[in-house]
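All protein chains of the complex are present and in place, except for one that has been dropped.
Moving on to chain A:
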Amino acid sequence: MPVTVTALASALSAIWLATSAVAVVRGTGKRVELDGRKVARFSVLCFAAVAYVYLMSRIGFFTTTILVVPALAFIGGYRNAKVLVAATIGFVVVLYGVFRGLLSVPLPDDLLLSLIGG
């Protein structure tokens, strides 16, 4: 089975490569144009998402959420600061209630909770 799947995937990739090459030579392929600003914003968002997961294991989920969620929304282009702060706090409170209070999930040690004695 592993050999069959690998062989099949390789054959399909080869077919796709060949048809794409033919399309490029004939000029019938779809032209991909990248907007530099959008690519930069996308890259920063991806970096922030990776940082979210990394920081979660270091300083805890709730602390990371308070830092990263507003940052992600800001990078995305959201600028209403009051709504951003209120929504983030509300989101963290709801998650705390569900995951700590209701489900008792043992999340990584949290910096913020240890500071406020939670």
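Following the convention adopted for this analysis, a residue touches a chain if its C-beta (ideal position, glycine included) is under 8 Å from a C-beta of that chain, and two chains touch if they have at least 3 such contacts; residues count from 1.
We adopt the following convention: contacts and distances are computed from a predicted model.
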Among "Imidazole glycerol phosphate synthase subunit HisF", "Multicomponent Na+:H+ antiporter subunit D", "Glutathione-dependent formaldehyde dehydrogenase" or "Putative tricarboxylic transport membrane protein", the omitted chain is listed in UniProt as "Putative tricarboxylic transport membrane protein"
By the contact definition given up top, give the residues of chain A that touch the hidden chain. 1-2, 5-6, 8-9, 12-13, 15-16, 19, 38, 41-42, 45-46, 49-50, 52-53, 56-57, 61, 65, 68-70, 72-73, 75-78, 80, 83-84, 87, 91, 95, 98-99, 103-108
